[in-house]
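Each remark here refers to the structure printed beneath this line.
With one protein chain held back, the other chains of the complex are shown just where they sit.
As written, the chain order gives the labels A, B and C, with residue 1 at the start of each chain.
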Amino acid sequence: MDGLAMGGYGAYVWSCFGLTLLIIVFSEWRARIRHKRVYRDIEVRLKALEERE
Amino acid sequence: MWTWFHKLASPPHFYRTAALLSPWFAVPGLALIAWGTWQGLFVVPMDYQQGDAFRIIYVHVPSAYLSLMAYMIMATGGAIGLIWRMKLSHAVAAAAAPIGAAFTFLALATGSIWGRPMWGTWWEWGDPRMMSELILLFLYFGYMALRAAIDDTAKADKASAVLAIVGVVNVVIVHFSVEWWSSLHQGQTVFKRGTMDADMKTALLIMILGFTLLFGSMLLRRIRTEVLYRERRTRWVRDMILSPKGGG
Amino acid sequence: MTHKLSADNLTLIRGERCLFQGLSFAQESGGLLLLEGRNGCGKTSLMRAIAGMLSLETGQVFWDDKPVEKQRQEFHGALVWLAHRTGLKGDLTLVENLSFESALRAQSSIDVESVYERLGISRLKKLILRSLSAGQQRRVALARMLLADVPLWFMDEPFTNLDREGRALVIELVEEHLAKGGMCVMAAHQDVELEAPVNRVTIQ
Partner (left out) sequence: MNATDRQVPGMLSGLLATAKRDLLLAWKRPGDVLNPLFFFAMVCTLFPLAVGPSAEQLEFSGPGVLWVAALLSTLLSLNSLFLSDFEDGSLDQLLVSPQPLPVLVLGKTLAHWLTSGVPLVIVSPVLAITYRMPMDVVGVMMLTLLLGTISLSLLGSIGAALTVGLHRGTALLSLLILPLAMPIMILGANAVSLAASNDVYTTGIWALGAYAIASISLAPYATAAALRISNE
């Protein structure tokens, strides 16, 4: 446990690494959602067009 | 060389290639980050002045480095798009902005967390690098706000490219003026240079490399989305989406 | 001296819509290039693109067989732009407005007073533009066009806000300009009958 406490600085160090992970995961998640939405919007529009034809 | 370049720059080709390429950046990137984190957190000895708090640099420095690199990519992409009217290059610029802003925020947040035990305050106005980073974050916000405010994509591309180029010149001036300002007010410097031993340096370089590769993968994925959105009216997108296999 | 305005394979996309594709034309001095089509079909956009205010998706515009982007200043020195929004300052007087325009352009030998006389605006010289009627403001814009004394006229819907007399005057001015070897590009939603040759470009 001493290794994790880091001489009293553990909370700071771990929160930094945790935050980094969080931000990167969040950014990737947003990117994925946006991709899906763009893809689905195009799909819906194309399907609607096809049905009309 | 040029034919290869033109082929890569063609949207359908890029769209497919980027999907294949992205894991080739992400996997080695994550592996390097994992190794660097393990080294940085547990193996490398602690700094004799800062104690274990110095281990924060293993995420702070790569973030700060990427925040600048993303801005450079954004501005270069915009400039190439303006001069040679290359659409893919505008898509790169648009994709780089949110990632760059995320890393800028990360650099600020980790710097601030480091500051708490070291300076005894969450935020030190006198530190020139933190100030430059903060202004950089504002530049990112301005860039993204301008993009969001213009409905027409082609117009938004060009207008934001002009802003990014002006911003690059500004980043340099901000750096020097803030440095001068901080010297007047006896600002403190974070992370003094030259006090790191070889192991510390190696681990940091590994982390920077890993972050850069991960950034490359994130960028590729976002460019794909941009390309798909920009090409939504084209034949190849139609064929791809309506084909039974789909494109993903 | 005769001039030539030509375009090759113009394509313009605005937002979601493709306004025109693969459009080409060639116009020599002494003729009118009439851009026709419904309201909002892209006539104005085409004209703005020809004048260099919109960037085209594909294609090039040539002035005297040289691409206009290679000689922007020369091309702009040869044209004058008349549109729905007149580009005149409501807070300035007629004379102040027109003298600003003439300060930017090459000296002309045209007699200013006779132009005012002809357009029926001599009495309005000291008045600020805001106090004039829409039709009078159009006439001031026409005066600016005549005083510019350049070969190429761009006219976007030149008949709006004008009475019957005013329309006849515009036709007369265009005829005169073409007879002297000038050239005119006009966007109008109604047909224009002229003695001079009319070259029609229709946008769907």
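Just so it is clear, contacts are C-beta pairs under 8 Å (C-beta built on N, C-alpha and C of every residue); 3 or more make two chains touch, one makes a residue touch a chain.
These numbers were taken from a predicted model, which means no experiment stands behind them.
The undisplayed chain touches these shown chains across the complete complex, B, C. Contact with the undisplayed chain is limited, among B:M46, B:I80 or B:I165, to B:I165.
Screening C:S24, C:S55 or C:S122 against the full complex identifies C:S55 as the residue touching the chain left out. Touching the chain that is not shown, out of C:R38, C:K70, C:K89 or C:R200: C:K89 (per the contact rule at the top). On the side of subunit C, the interface with the absent chain consists of residues 1, 51-55, 73-74, 76-81, 83-92, 96, 100-101, 103-108, 128, 149-151, 154, 180-182, using the contact rule stated above.
Counting over the whole complex, subunit B has residues 82, 135, 138-139, 141-142, 145-146, 149-150, 152, 155, 158-159, 162-163, 165-167, 169-170, 173-174, 176-178, 180-181, 184 touching the chain that is not drawn.
The working rule: only the chains that are shown with their structure count from here on.
Look at where the CA atoms of subunit A average out and do the same for subunit B: the two points lie 15 Å apart. Note: centroid distance subunit B to subunit C, computed from Cα atoms, is 48 Å.
Every residue of subunit B that touches subunit C in the complex is listed here, in rising order: 151-152, 154, 233. Note for the complex: subunit C touches subunit B at residues 13-16, 55. By the touch rule above, subunit B contacts subunit A in their complex via residues 37, 41-42, 46, 51-53, 55-56, 58-60, 63, 98-99, 102-103, 105-106, 109-110, 113-114, 116-117, 214, 218, 221-222, 224-225, 228-229, 232, 237-238, 241-242, 247-248.
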